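This report refers to the structure that appears directly beneath it.
Omission of a single protein chain aside, the complex is shown with its protein chains in their original locations.
Labels run A and B following the written order; every chain starts at residue 1.
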Amino acid sequence: MIETPVRFKSTADIETFSRSLRDRTDSTTKLVRVCIGTGCAAKGSRRLYELFCEAVKQSDLDVRVEAKCVGCHGFCERGPIVVVEPGEILYQRVEEPDVAEIFRETVLGGRVVQRLLYEDPDTGKRAEKADEIPFYNVQKRIVLGGNGRYNPTKITDYITEGGYSALAKVLSSMLPEDVISEVELSELRGRGGGGFPTGRKWRSCRAAKGFPKYVICNGDEGDPGAFMDRSIMEGNPHSVIEGMLIGAYAIGSEQGYIYVRNEYPLAVEHLRMAISQAQEMGLLGRNILGSSFSFDIKINRGGGAFVCGESTALMASLEGRTGEPRAKYIHTVESGFRGKPTNLNNVETWANVPHIINKGGEWFAGIGTEKSKGTKVFSLVGKVVNTGLVEVPMGITLRQVIDEIGGGVRDGKGFKAVQTGGPSGGCIPSEHLDARVDFDELTKLGSMMGSGGMIVMDEDTCMVRVARYFTEFLQKESCGKCTPCREGLSQMLYILDRITDGEGQVGDVERLESLAKLLESTALCALGKTAANPVISTIRYFRDEYDAHILERHCPAKECRGLFRYEIDADACKGCGICLKNCPVGAISGENKVPHTIDQEKCTLCGACWEKCPFTAVLKV
Amino acid sequence: MPTVTIDGHKVRVKKDATILDAANKAGIWIPTLCYHPAVSNDASCRLCMVELDRGEWRQLVTACNYPVRHDIIVYVSSERARQARRGVMELLLARAPESEELKSLAERMGVKETPYPKVTESQRNCILCGLCVQVCEEIIGRAAIGFAGRGVDRTVASPFRQASEDCIGCGACAAICPVGTIKIRVHEDQQEVEISPFKSRAKLLVCERCGVPIASAQVSEEALGKVKIDCEEFRERLRFCPKCRRSQTAARLRAATDNKENSELAAGQDLT
Partner (left out) sequence: MAKENELVEQIIDRYAADTGMLIPMMQDIQAECGYLPADQLRSLASRLDVPLSRIYAVATFYTSFRLAPKGLHDVTLCMGTVCYLKGAPKICEAISKEFRVEPGGTTRDRLFSLQAVNCVGACALAPVMIVDEKYYDGVTPESAVEVLRSLRPAEEPETKESAS
């Protein structure tokens, strides 16, 4: 909580308060920032924070030390992350026994603990600061800039670094029309996947007839493999609130909603605290900063339905109904939530707004490509060395993201494909790795940028299984209202099951393509319309895998059980007999110290031998 | 009033009328399933797909709920629209393989069979159009049934899948069901009507004169509740089926005429 209750009565109050906070900050204070984003917290970072707090309490009172918990830094692969100031020394993979050493050596002694620094896997060079690490220095962290610096549960941190100054600027010197013009100038496009020009959306909503008008933040990030919005909501909730305030002012709305996915409890908690603190300080509520503008925000948690990320389904859910989308022949900016003009934007879209106001639309439009401006946050996950969250300017190539930031494919395996755009997107193979990432380029290749999920797949991944995975996901998440999505996805899944079980029939690929076309043309909502993308893009680039499954009953990636064999490499086999002992059907034979063999007739393909062999002499063929 | 050019025919419709309204006016048939003029609809069956001319491209839209706001050009018989409708019908045929109504609708569309394997689940032959749910909520005002579950597990059911306390056994759901899945079963021996598959049962009013079932007791009460007249004769008449009521009325009229004749006769005799 804030020590001295403050309530801002005018726009000048914020600047004064912010300055006073900055003046109060003692530059000689040493600071330890511990990441408590979900990823690091899962590895015990909260305990690290507690230990640092204890160390601070017991330390010499001559040296001022503060321990602070902060939001996700993005380098999840290397968590838990701890940063020490001054010097911005970044420690990775910190464990409980390390706390005492860090405190003694770095915090008090000003010395660096080498072994906890990031080490470049190729050169062996150790990096002290974040910007010495390729993972970070290729990034341009605008939206994520606050993560890792502010304590998300303290509004004063946000204000000290200039937070809510964009709101002050808007309320003191801009008309709603000016705000919309600035956002139009920036050419910001929706970050949730649709990519609709934000300024145009705000303008239509402002012009729509009807009262009251609503502003909604879509925090129902459901794409598997995506956690960008989670990190923004957890690590910098005020950026979203400030964005919504500015948008509401521009559109003429007094009530906003943030719809957060049920599976993000920390995000809900941090947003609740942020809203409550903003209300206390008069930044939410009536007559904000002494103006005639009033606005407040409610939080709703989802009930567990991916389809509620679709805007009309989200609004239905907010109305206390089942999350079923409806036709969009009449747009939601005209008639949305409760039949009133509603402006819905994604978390990341809202978080960009304060920066656009502060630095100008022209500044924003100076980053990115011709039709896709600004930066985009991606979750880079899967078979890549550095998994985590990255923010890069639009137009960077896939190769740069995966190799320079991601460190390439892990375990020395070959790159096969990168899946982008979640279940609405597709897989992109190596020949297109130099494609520039933005709204339009990836769509031309049969995928889409979507909300920012990037899943790297290696040579051991069966692309037909990937298609089956996404189809099953969508079939389970389909609301079931319209025929093509409900029935069509089931029929597609039935065919894909056949193929991965080794019972594919000639013509199955054509059947899948025909169903895909039907879904795209007749489904009611975007979930159904794009549901066949994973199947179509894998057919486009990996047709040979489908053919192998169907015509040869063989899985080239050796993932589909029953569609590949196990064989023992006679050169590698030491004849230790472990596989023989573990085989449940006695299919392996061989004398001690002599290379063993597998009787293919008896083998049930259980894989036990492959798992147990200590010499990796069992091969999948 | 905007003009809709539909397969070359021009018709004028009121603003916010639908493409389906325009097609009806032009005499062009578009197959529908989940649409019914008496209740609101969501265009969920996706059968009535038509192509809308957007200048550089054509958009497939559902005719039953696309609002006409200015002059538009629509293609019902284009290849793409036909293919879309055929595809949807093929999926539906796999979903409701035993429905005669669906098969004849398919025939009318020129779809003879489906390439898809039949769907097997507990509620066969329901195409989830939602008309039964809508009529029960909007027209009858009872909302005794609703959707339950999601995706492929979506079904129409009464709460907790038990016989609904709100059902009055009126059979409106059975009447509106376009594929003949909902059935009214009369159990004469128990004097009950059952709405299948919702398991709800209602007591039947039976004609006191001939024993034929009339309507469910609750429907009768609901109807009485909506009528302002409350007289004994009215309540008496309700105990009989329409046929018997007519016979009774005829008998009464005959008796009245006879009496009149008799009294006139009697009066006439006096005069002479």
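What we mean here is this: contacts are C-beta pairs under 8 Å (C-beta built on N, C-alpha and C of every residue); 3 or more make two chains touch, one makes a residue touch a chain.
Please read all numbers here as calculations on a predicted model, not as lab measurements.
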item: Selected from A:19, A:125, A:286 or A:321 as touching the chain missing from the view; value: A:321
item: Absent-chain contact - pick from A:387, A:424 or A:471; value: A:387
item: Option touching the unshown chain, where A:91, A:136, A:415 or A:473 are the choices; value: A:473
item: Residue in contact with the excluded chain [from B:53, B:101 or B:137]; value: B:137
item: Touch with the omitted chain, as defined above, among A:141, A:230, A:373 or A:432; value: A:230
item: Chain A residues touching the omitted chain (full complex); value: 38-39, 41-43, 76-77, 79, 221-227, 230, 262-264, 300-306, 317-323, 338, 379, 381-383, 387-388, 419, 455, 457, 461, 469-470, 473, 477, 479
item: Chain B residues that touch the omitted chain in the full complex; value: 133, 137, 143-150, 157-160, 164, 166
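Please note the rule applied: only the chains that are shown with their structure count from here on.
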item: Rounded Å distance, chain A centre to chain B centre (Cα mean); value: 48
item: Touching residues (chain side chain B, partner chain A) in the complex; value: 42-47, 49, 60-62, 65-67, 80, 84, 87-88, 91-92, 94-95, 115-117, 119, 127-128, 147, 149-154
item: Sites on chain A touched by chain B in the complex; value: 305, 322, 324, 326-327, 329-330, 475-484, 486-488, 490-491, 494, 511, 514, 517-518, 521-524
